[in-house]
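This report concerns only the one structure given below.
Complex shown without one protein chain; remaining protein chains in place.
So, chain A:
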Amino acid sequence: MSAILSVDDLNDFISPGVACIKPIETLPTAPPPPQNGAADPLEHEVVLDGAPTSSAPGAAAPAQISLTDCLACSGCVTSAEAVLVSLQSHNEVLSVLDGAPALQLQGPNPSGTYTVSGLENPASKFFVASVSPQTRASLAAACGHGVTSEQAGRMIEHLFMSEAGLAGGGKHNNGFTWMVDTNTAREACLVLGSDEVLSGSTAKPATPVLTSSCPGWVCYAEKAHPYVLPHLSRVKSPQALMGTLLKTTLSRLLGIPPDRIWHLAIMPCFDKKLEASREELTDSIWAGDGNPGRGVRDVDCVITSKEILMLAASRGIDFFSLSKSALPQRQPAFPDPALHRFLFPSSKTHKQQRAAGTSGGNLHYILQDVRARHPGSQIQTVRGRNADVVDYAVVASSGETVFKAARYYGFRNIQNLVRKLKPAKASRMPGGKSFGSAKRPAGKAASLEYAYVEVMACPGGCTNGGGQIKVDDQVIIDRKGLPDKPGPVEQKSWLAEVDEAYFSADEPDTAVDSDADPGDNPDNVDGIYPSRVRGALEHWSSLTGISLDKLVYTSYREVISDVGKSQVTDTERVVQLAGKIGGGW
């Protein structure tokens, strides 16, 4: 998978390798053919042993590695992950907050519009943040004593928006103007995702459609298994969708360029930082030529659940003593009432079904949608070789299976999935058997009958993400009185606590029976109203004047790397020679 920029070592995550793909990425857009058979100058861009090669032309710019480049790389020559991660960290948040006085929301004006003040200072930014439900669950579990996710959410709001938090200090007493819940964007992604799978349109991805909201999975697929890219759902992840929403609407409604808006997302994993730096998720897509490029990011910075505590501590705030009640002032009205209703729903977000899992519930929603379209059908579940592989089937009352899907979490299970999707390689020897994991051409693909597979990198789902607070973090050991080295037993019970906080987000236990039919009503799928969501999306598109395609869909690209391939580079030649002389290792 991508460089899992996690400080911790976790079992099922993929650790970085040594090869850097940077030389390939710096191909100039109009590559001049090498003159007089001179060696391709790009091979010498990243020098492994420190000595510049003699034939490197002076025109070769020094290699610069940014977080964007390392997006799909499995590792870096410098291994300076700490440097890369620090570009998006709680320190970055603090330094941006200290950069200049924030732009202030002004309005509504008599005409009903909103503006901002403070634009004279070119460094001033307008601060907005979005928080994931997994983060709230993680902090709720860390608080302990029965604190709910909703209460934890309010504590976060205090931290980011009130004077008890960040706005009480720093150079400019800057806080955030809005703090939104990514659950709202998630519901939109669910509806879009289901429409994508169940629509008969030819523009949909190849079957089986694979979830693409997990950046660890996406980066791994781009780098190691590009043949699955046509299968990836084109719908953006909730983080990305929220980013596009905030930037497009606020820039339009407030009359400011998107680079004046600084959007912070708080997420359960480090890979979301890499997702935020994708060129596919910038304003090049919706304000530029429509192609990925180095534009203004939809999400400027991502910090993890763990980093919330570090952020608070850096300012001398004890997170756990922040108030759990609502902010004294409610969040200001969003400049557009329809969007305000979308972002801040008055009725509580419907309670998450446990069957949906903690990673967004894409598969669960689609199954419910299929069931709503086939009245009287049932969902059958079959567990696979471990808890992270599950097969699902929607069976009509007639007994006919109308839909097959599955869930594959974790690297080892993803291996088995991608192996089944791999196209058969042509046989190397005439007349001999075909190599590769597919034995017969097209034979293997047919056996994978799923229409949809939810793929997630982290076993156990996003509540077990790399950036969540861990059972062996000192703060948890202290607060829970755990032994010095918590083992698998404590780990499992900690995860159960986080999951419990995730699923019981609201205080009064409005027991929602997951088997109770909300009527076989296609307009209420699992508590979500697709028509309302579609209406909100249309409104968004017309408000901004940007086509919905550009707002909600994204694309993927194969990362080409010649490392390890048969084309022999200078480096490889040296390695081979060294091997012959008598080295070998």
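Simple rule for what comes next: a contact is a pair of C-beta atoms (placed from the backbone, for glycine too) under 8 Å apart; a residue touches a chain by one contact, two chains touch by 3 or more; residues count from 1.
In the analysis below, contacts and distances are computed from a predicted model.
*Asks:* Which of the following names does UniProt give to the chain that is not shown: "Exosome complex component RRP46", "Asparagine synthetase [glutamine-hydrolyzing]", "Probable cytosolic iron-sulfur protein assembly protein 1" or "Collectrin"?
*Replies:* "Probable cytosolic iron-sulfur protein assembly protein 1"
*Asks:* For the full complex, which residue in A:Pro122, A:Gly146, A:Pro483 or A:Gly545 touches the chain that was left out?
*Replies:* A:Pro483
*Asks:* Who touches the missing chain here, A:Phe127, A:Phe411 or A:Trp540?
*Replies:* Among A:Phe127, A:Phe411 or A:Trp540, only A:Phe411 touches the chain that is not shown.
*Asks:* Against the chain that's been left off, what residues of chain A make contact? List them.
*Replies:* Touch set of chain A with respect to the missing chain: 9-15, 17-19, 74, 385-387, 411-413, 415-416, 419, 428-433, 435-437, 439-440, 481-483, 485, 487-490, 564, 566, 579, 582, 584.
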